[in-house]
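For reference, the structure is listed below as structure tokens.
Every protein chain except one is present and positioned as in the full complex.
So that you can tell them apart, the chains are marked A and B in the order they are listed, and the count of residues begins at 1 in each.
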Amino acid sequence: MSGDTIKKFLFVNRKAPYGTVYALESLEVVLITAAFDQDVSLAFLDDGVYQLKKGQNTKGIEMKNFSLTYRALEGYDIEKLFVEKEAMEARGLTKEDLLVDVTVLDRQAMGQLMDDQDVILSF
Amino acid sequence: MLHIINKSPFVSSTLETCLEVATGGSVLLIEDAVYGAVAGTILEKKVSAAQTKLKLHVLGPDLEARGMSGALIPGVEKIDYAGFVDLVSRHKTCQSWL
Partner (left out) sequence: MKLGIVINEGPYQHQASDSAYLFCKAALAKGHEIFRVFFYHDGVNNATRLTEPPQDDRNVVARWSALAQEHGIDLVVCVAAALRRGIKEENLAPGFRISGLGQLVEAGIQADRLVTFGD
């Protein structure tokens, strides 16, 4: 397979869930990347922060509620979740509104996080 | 890092977020994002100001396809697909802001 190479992968999520499929299919890549023993981080910017909103109930739209998967990420050793401070504040959200524990970064710190990566995937 | 933007700045906040988040390196505007490189728009001041930390590029074929081959914001460099490849090659990583 890919030998011992470990790269830093950052998944940048900027889209709201359900309206389009990107958030769900992005999570699938995240899990596979962790299975390849890569160094995985997730960043949530702009509408991407809505992916982490507590209390999602998809019964009425007959789609799979995949928000619970974010809670399961820890079990795959994916613990580096970063949320853009400005995006959260602009949307009237606080850390308490989110269903997982995250590190909040302002835009400048987010830019530095990106600079530190080997591969950036954005869906 | 090379930041690639493909959304019109008049319908999406993508360019704005990118210009604020990016610490340095280059930005390339492609597809509908090329409208952000054009001189004389309401966005010119903001885009132009980002040039203190970022080098801005725009994909020529996408500008021409849209009839926008007139004046660009001063400092923005027009490139072709070969130039796009060189930009990717010159930067250690690239990020498409989808």
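Quick note on the criterion: a contact is a pair of C-beta atoms (placed from the backbone, for glycine too) under 8 Å apart; a residue touches a chain by one contact, two chains touch by 3 or more.
Being a predicted model, the structure only gives us computed values, none of them experimental.
**Student:** For the chain that is not shown, enumerate the shown chains it touches in the whole assembly.
**Tutor:** Looking at the complete complex, the unshown chain comes into contact with A, B.
**Student:** Check each of A:5, A:58 or A:108 against the chain that is not shown and name the one that touches it.
**Tutor:** A:5
**Student:** Could I get the residues of chain B that touch the absent chain, sorted low to high?
**Tutor:** Looking at chain B, the ones touching the missing chain are residues 4, 6, 30-31, 61, 80-82, 84-86, 88-89, 93-94, 96, 98.
**Student:** Please output the residues of chain A touching the missing chain, sorted low to high.
**Tutor:** Residues 1-2, 5, 7, 9, 21-22, 25, 28-29, 32-33, 35-36, 38, 119-123 of chain A touch the chain that is not shown.
The definition used in the following text is that only the chains that are shown with their structure count from here on.
**Student:** Need the CA-centroid distance for the pair chain A / chain B, whole Å please.
**Tutor:** Roughly 25 Å, centre to centre.
**Student:** For chain B, which residues count as touching chain A in their complex?
**Tutor:** It comes out as residues 1, 13-14, 17, 20-24, 93-98.
**Student:** Of all residues in chain A, which touch chain B in the complex?
**Tutor:** Per the stated touch rule, the residues are 12, 14-15, 22, 45-46, 84, 86, 107-108, 110-112, 114-115, 117-120, 122-123.
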